[in-house]
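As you look at this complex, bear in mind that one protein chain is not there, while each of the others sits in place.
Lettered A, B, C and D in written order, each chain numbered from 1.
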Amino acid sequence: MNNAAFLVIAIVTLAGALAAATLPKLIHAALCLIVAFVGLAAFFFFLGAEFVGLVQLFVYVGAVAVLIVFTILLTRRDVGKPDKFNWGGIVVAVAVFGGLLWAILKTPSVAIAAAQIPPLTVKRIGEVLLTNYVWPLQCVGLLLTAALIGALVLVMEEKRR
Amino acid sequence: MNHWIVANLWLIPAIPLAAALSILCLNSSRGKGAAALAVLGQIVALVMAVIAFVPTLQAPGWRAFHNFTWFTFGEQALRIGWVLDPLAAAMLVMITLVGLCIFVFSVGYMADDKNFTRFFAYLSFFSAAMLGVVIANSLLLLFVCWELVGLASYLLIGFWIDKPSAAAAAKKAFITTRIGDIGFFLGILWLYSGSGTLLFYDNGHGCLENAGLLLLGASATFVALLIFCGAVGKSGQFPLHVWLPDAMEGPTPVSALIHAATMVAAGVFLVARVYPLFSAGAIDGVTPSLTVVVSIGVITAVMAALIALAQFDIKRILAYSTVSQLGLMMVSLGVGGVAAGIMHLIAHGFFKALLFLGAGSVIHGCDHEQDIRKMGGLRWLMPVTFLTYAIGMMNLSGVPFFFSGGWTKEEILQATTHWHVSHLPHYLMLVGVVLTALYMTRQMIYVFFGNKRAASTHAHESPRVMTMPLMMLAGCSIVLSIALTPAWPWLHSYLNGEPAHFHIARLIQPMLFVSLALVAAGIGLGWLIYRNVAETDPVEQAQPALFHFLESKMWLDELYDWTVIGLSKMAARLSDWMDRNVWDGLVRAFAGLGQFFGIFSADFDERGINAGVDEATGGTRGLGRLMSALHSGQIQTYLRAAAVSVLALLILYAWLT
Amino acid sequence: MITVLILMPLVGAFFVSAAQPNYARRMALEFNAITAILVFMLWKNFDSTAAGLQLVERHAWIPAIGAEYLVGIDGLSLLLVILTSLIFPFAFLAQRMGRGSCVLMLIMQSALYGTFTAQNFILWFLFYEMSLIPAFLLIKIWGGENRDRAATKFFVYTFLGSVAMLLSFLGIYFAKGTFDFATLADLGKHGLLTGNMAWFAFAGIFLGLAVKVPLFPFHTWLPDAYETAPTGVAMVLTGVLSKMGVYGFVRLLLPLFPHEIQVLAPWLLGLAVCTIVFASLAAWAQSDLKRMVAYLSINHLGYCMLGLFAVTARSSSLIDMHAALSGVFMQIFNHGITAAALFYYVGLLEQRRGLRGIDDFGGLMQRTPLLCGWMSVAMFSSLGLPGLNGFIGEFLIFKGSFAVAASFTAVAVIGLLVTAIVFMRMMQALFSGPLAKSCNAFPDLGRNEKWVVVPVTLIMFAIGIAPQFMFNIFNTTVIQMARLFA
Amino acid sequence: MTTLSILLVISAALFCIGLLAALSRRHAIFILIGIELMLAAANLNFVAFWRFGPEPQTPTGVMVAIFSIAIAAAEVAVGLALVISVYRHYRTTNVDRLNQLKG
Partner (left out) sequence: MIAWTIYVTFAGAILLLFLPRTSARWIALATTVAGFAISLLALSRMPIVDLATFKTIVRIPWVPMLGMEYHLAVDGISLTLALVTGLTAVSAVLFSWDVDHRQNEFFFWLLLVVGGSYGVFFSADLFLLFVFYELVIVPKYFLIAIWGSTNKEYGAMKLTLYSFFGGALVFIGIIAAYAATGSLNLYDLAQFQFSTQLQSWAFPVLFLGFAVLAGIWPLHTWAPTGHVAAPTAGSMLLAGIVMKLGAYGALRVAMNIFPQGFHMWSRYIAVFAVIGILYAAAVALRQRDLKFVIGYSSVSHMGFVLLGLATANALGVSGAVLQMFSHGVIGALLFAIAGTIYRRTHTRDLDTLSTMGLSRALPFAAFAFVIASAASMGIPGFSGFAAEITILIGTWKSYPMAVWITGAGMVLVAAFTLRALKKSFFDTAVSTNGGTTSVSSNASANALPPITIAEKWGAGLLMFATLAIGLYPRLLLDRIMPAVEAMRFLKQ
């Protein structure tokens, strides 16, 4: 695998994420978020979990980002104002990052190479999904439905009045 | 016959009482009916009295009584009863007779009073009570009637209710006599606890009979003195006489009946009735209690006669004369002349009633003017009144032979000579005789002689209904003298329970001349001094200070006002003040103590106990507030906290491993 | 039968509270008529020659503390029951009353019947206190000015006394194990308690009763309370309620503590005499009619106390004891009637004038002769005029006390004199003199008022003239009690 | 430095960036974005551990990631709906002013 591509993807992803977290304008941040998600999807591809990457693309880039943009548009009056930035968060975030980094580096057991495995097919995922994970699947389905209804109710509520 | 009257003696007072009650029920417009009822009642009573008189004549010292149980308390029966003896019988006749005359007189005198019926009700009531006093065979019953007599007197003195002075006089009379009655009451109690009975005569067990007197022993003196207190009050004796002149505020017939003839004499009657008590343990007829009676009587007689000299109110003069005469009677009783005293009492009843009614007639004729200085020359204008009044005056002055008063006074003077203790009473009595003649002459001259003055210009003779009783009474007082002559001392013997014998020799005694001289001196002196009286009194001109002293009744009223009454009023006010401030103050202080305890505890609760707890509570609350502040409600804060906690856990983990 | 009598006014109270306010008083009167019939039957059934309690009803109640439901009457009880049934209708008639006050009055009536018939301390105390609350409320709610202070004073005073009494009785109960009056009285003959305990208990009971009577110097609640109480209530207070104290003395203190009373005799007699003299003097100094009558009420109760203390104080002879006890009982009854009547008349005057100062009236005799006449009867009865009821009781009391305590009696007699002065002052100010302008429009006694006045006055005369029927009620009791004290 | 550790570092960085966004921004949508980022970082970790874990045959990590994404999607949907709803109510999406949770 090419390290260069890996590096590029990593940089793009992190930069996108950083931009999404720090850009003052919401709409810009939302666009940068898409960039970060695309980068993440690339990582999934890179790791051999193509299906997950695809799902990531569809769900996040296709659905979530669009939703966010819609929301931004719907709450435009407020969105226009530049957001204040709380610097205290940075300290905490950096500290947490430091802590995590220290933990990762200190842990010896993760220093193993990846095993060779047959590619993870969609069919296999489907099999596993409908055998081992059928209950979680059902729950997620329920959850999604509930979320859908909940979202609808939340948004509709005002209109009823 | 006699048994019947003894058992039914109660009817004599009961009939006037019934008359009184039925009059009370009458409408006030039925004046004539009321008068008729009252007079009728009195006539019946008179008849009954005469009937009762009859059996007492059958033997000297005859006595009958009828006792019965009033009520029983516990195992003890309280018995009362009535007695018929010469004393009672004579009094009964006198009272009913005088009463009848006065009733008749009142019909005329009170004719235009708007409370005519009430007046007769009161009069009848009085008559009943007085008769009750006379017939009582129990000290308790006597006291009961005695008080009722006082009540009647109170009602009648205050009869003219719209006159404040009348009300004041009534009150004064009631209270003053009540002071005496308190002593009387204590005497009754003492007697009762000493002898165990209150009956006078009870077949040898009565308190006046030997057995009872023995039980009493030495305390009889005190009992007698206490009872005498009652007599002092009722009969207007020296310290308590002040009410009697004031009582003249009542209508004149009242003064005549109650405050001259009957009620005031009740005191004398009382002493006579319980005389065995007074004379118990007597040595030569002298006991301490009798000595007291004599002293009081003497003081009263002389003092009242002196005061009478300086009065201008026609009725007041008579009132003081009454006081004086009552003193005389007391002296008589005290020195042992019981019969003489009672005789004088009866005679006095007639002639004093006569005098008062005459005064009433005069007042009636002079448009209710009572000041003798404003009268004068009435002898031609009111001849009947004048004549009868003169008879009364003769009686009172003690002119002997034809006037009963003369004889009885004579008897008393005789009795005083026999007193072993001192002859002072005798001489003072002689002075009294002179004074009596003097002030009566003064009054006569003022009223009937001389020139007409302000009030007498339109004077007129009173109607027959008023003059008739005058004549009747005048007649009586003259007729009575027959029964009183020393030659045939019938009444004396009758009262003393001895047979009477006729001795013409006794008619003429040395004493008679002395008194005759004194009376003549009195009248002559009076004529000399007063023959040319004008508006001012000759004595006043000569001795203004002395006259004023006498005119103001020796300032006794003022003295009482300042001392006894003032002190009592102060005591009353003090009691009230103590009640409001001291006793109630103590209670308030206790309450305050409780309140203080409350304040103290509340404070302790607030500052002591609560403070500690509040510290703890406050600390907890402070902690809570701190926590609450941390929970700002902002998700980010929570997130931050979570992050920091994760970090902290991490570090902890690192530190542990 | 007694239970029915006690319950009847309560039932009445219940009905009245449910009735129309306008009919309340009439209904209360009807119930009083029923109780009157009951009392009459009681009187009929009562055997006046038999000693001891009669018509006894006894049931267990609270055995744990020795309380039982024990009611019965002897002569004294019967006397007071009769008095109660006389005064209450009189009081109801005296004044227009609302429903509330009618109910309270009926409750009080029931409590009084109970007090006078209960023969067990706890039961007695129950009724004793039960009468307190209605009285308090009646003064408090319907009283005149100053009612708060008066009512509170009344209540706290009497309550203080009650508590003291209760505690003493607890002590007695602990020592003797019974609350039964008769048993205690038997034990009392030989000294109920010993040492300090006896004195404590005596002091407690004495205090409770002395306040109730009231005895000087525990009397200051009374003028205030009576002054402010509405007429009907004042009548009941003085007519019946004050008798509870005297009754208590007769029933409780004297039989239980003869020895202590003997030791303290001079002091107790002194207190009684002080009560008599000071109260009458204080009455003299009053200008408010009601207050004046209230003080006279104290004075009259003082006579009762004098008689009672005299009886037990020294070893007096049986006759004196009989006299004093009979006198006290008579006085209880007489004072009940007379004082109630006086309050009634003062109430009438107040109704007409709106004021009751002694100087607010004048010359009434001209305007309202009947009122004055009848009122004078009550006054003379109160000052002890012979021929009226007051005299006999006082005479017997003095007779009894004179024999044992002559000096005290002599001083006490001053009370009679001052009473006379007070009434004379009252009559002079009210009845005679020129007619005051403010009294010009007074109506004389109305027909209803006559209906009230006549029977009461007749009773006064009846007792004054032929008192034997009264003595019949309690003679046997008197003899029995005298034997107990002797 | 193995691939795994690099991936983990990246994921940690991503997480911290998300944390940064969630902590520092005032706008509700930013917070949502931050949360999404953190979730994504977690997903990356799942997949990475699956790939470099001892049992790559069983696709547990992948499955968890898939579920996680699905849930995240639902969460975003609801979260955004909430934002809209809150915005309608308070006329703001600034979380500083939303302190209704304060006790």
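Here is the rule we go by: a residue touches a chain if its C-beta (ideal position, glycine included) is under 8 Å from a C-beta of that chain, and two chains touch if they have at least 3 such contacts.
Just so it is clear, the model here is predicted, and its values are computed rather than measured.
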item: Partners of the unshown chain among those that are drawn; value: B, C
item: Contact residue for the chain not shown (choose from C:Leu7, C:Ile34, C:Ile141 or C:Leu318); value: C:Ile141
item: Of C:Met130, C:Val263 or C:Ile414, the residue in touch with the unshown chain; value: C:Met130
item: Listed residues C:Leu160, C:Leu318, C:Val411 or C:Ile465, member touching the removed chain; value: C:Leu160
item: Residues of subunit C (touch criterion as defined above) contacting the omitted chain; value: 60-65, 100, 122, 125-130, 132-133, 137, 140-145, 148, 151-152, 155-156, 159-160, 163-164, 166-167, 170-171, 173-174, 200, 230, 354
item: Touching residues on subunit B - with respect to the absent chain; value: 591, 594-595, 597-602, 604-605, 608-610, 613-614, 616-617, 620-621
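Here is the rule we go by: only the chains that are shown with their structure count from here on.
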item: Between subunit D and subunit B, distance of the C-alpha-averaged centres to the nearest whole Å; value: 122
item: Rounded Å distance, subunit A centre to subunit C centre (Cα mean); value: 100
item: Intercentroid distance (Cα basis), subunit C paired with subunit B, Å; value: 32
item: Contacts with two or more other chains, residues of subunit C listed in rising order; value: none
item: Subunit D, residues touching no fewer than two other chains; value: 19, 22-23
item: Subunit B-touching residues of subunit D, taken from the complex the two chains share; value: 19, 22-23, 31, 95-96, 98-103
item: Complex contact set, residues of subunit B against subunit C; value: 70-76, 140, 143-148, 151, 158, 161-164, 166-168, 170-171, 174-175, 178-179, 182, 185-186, 189-190, 192-193, 196, 568-569, 571-576, 578-579, 583-584, 586-587, 591
item: Subunit A-touching residues of subunit D, taken from the complex the two chains share; value: 2-10, 12-27, 29-30, 32-34, 36-37, 40, 43-44, 47-48, 50-52, 56-59, 61-63, 65-67, 69-78, 80-85, 87-89, 91-94
